[in-house]
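Just one protein chain is left out here, and the rest sit where they should.
This part shows chain A:
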Amino acid sequence: MIHSMAAFSFTRCLVRSYFCVKCVDHVQTRLQATTRMFCVPASRSTQFTDTEVQEILTKITGLDLKKVFQPKRQQLTPPKYKLMTDKELEEAVLKAEEQAKHLLKMPPVLPERKPINDVLSEDQMLEGMDTTKYVFTDINFNVPHRERFIVVREPSGTLRKATWNERDRIIQVYFPKEGRKITPPPIFKEENLRVVFEQDRHEDVLNQCVVQFEPDSAEFKNVLMLTYEDIEKHGKYDLLRSTRFFGGLAWHLVNGRRIDGLLVDMLQRDLMQDAVRLVRLFNLVHPQSESAQHAQRQQATDLNLLKIYAQYESNRAGFIELAVQTYEQTEAPSSF
C-alpha cells in the first residue's frame, strides 16, 4: 500500500525533476549510433556503454526501495489509500521496482565535446557597422537541439557558429527546460560545493547538475569529478548507494584504479557479491593489469577473484583477505 502510494507520487515527481533523463537517453543512443557508424569494428578499450559494464554497474547500485522512494520535498497533497489483496500488493511492489529501475537510469558518461570554431564567412567591409553582436537562431520546432543553427555576427564582420556555452544559453532562452537556469547557479562554484559536501548533500548537487548541464559539457564532468573525489576522500559511498549516480562513481574509481576504499566499504557492509562484481569490472576495464591476467589464467570466480586482486593490486591487502576468510568461515557451516 505504501509502495503504491509512493509510486504514484513519484510518477508526478518523475516528470518534474527527472525531465532530463529522457533527453539524456536520446543523446546517448544517438551518440552511440554515430560512434558505431564511424568507429573501427574492434574497439579495444571497454566503454561505459558496454552491456556487461552496464549490468555490473546496475547490480552494484542496488535496489533499496526505501531509499529510492525516500520522501522528497514536493508539494503537499493528501496521501491516497488503496485496499488491496495480497496478489495486488505483490503486483504493486513489482511495478514500484520497475519504476525504481527507471529512476535509477544512469546519466551517461560521454567524451568531452569539442569546441566549435567554424567560421561561415568573413566580411571585413562590415567592420564599423555595430558595436554589438547579433545572434541568429533557427526556431524551427522539428529540428533537434544538437543540429540547430545558431550563428553569431561579430562587430568585426565575421559570421561564425556559436560556442557550446552560447548555444546552451540561447536554447534555454527560446526552448526553456524545466529546472534549468540561463546562467549556472553559484552552487557549482568550488567554494560553495565544499560547503554542500560538508552537509552531505551530494545527491542534490548531482541532481541539479544533471538538470542544468549537458552530459558532455566540461562543467558537468568537472562537477561530477569534484563530487566523486570528495566522496572517495571521506568514504561516504553509502550516500550514493541506491541512486542513479552510483554507477558513474564506480566507473570513475575503476578508471582511476582506486577501488580499494569502495571495496573495503562493501566488505564492511557484507556485500560480497557486489565486491566480486566490482573486481570483475576492474578486470574488464584494465585487462593488462596483473590481477586480470592471473584471474584469466586461473579462470577464477567469486572469492578467488577477490583474493587475486588483494594479492596483486590493492594497498589494503590484509583487510580484504581477512574479510574473505571470515566470509568463507561463516559460509562453510551454513552450506551443510
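Just a few scattered comments:
Heads up, the rule we're going with is that a residue touches a chain if its C-beta (ideal position, glycine included) is under 8 Å from a C-beta of that chain, and two chains touch if they have at least 3 such contacts; residues count from 1.
Quick note on the criterion: contacts and distances are computed from a predicted model.
Per UniProt, the protein behind the absent chain is "Small ribosomal subunit protein bS16m"; the candidates were "Small ribosomal subunit protein bS16m", "DNA helicase", "Cleavage and polyadenylation specificity factor subunit 2" or "Proteasome alpha-type subunits domain-containing protein".
Only one residue in the set A:Lys66, A:Lys82, A:Lys95 or A:Lys133 touches the chain that does not appear here, and it is A:Lys133. From the options A:Asp123, A:Glu198, A:Asp270 or A:Glu290, the residue with contact to the chain not on display is A:Asp123. Of the listed positions A:Ile170, A:Val279 or A:Ala292, the one in contact with the omitted chain in the full complex is A:Ile170. Within the complete assembly, residues 120-121, 123, 125-129, 131-140, 142, 149, 151-153, 157, 159, 170, 173-174 of chain A touch the chain that is not shown.
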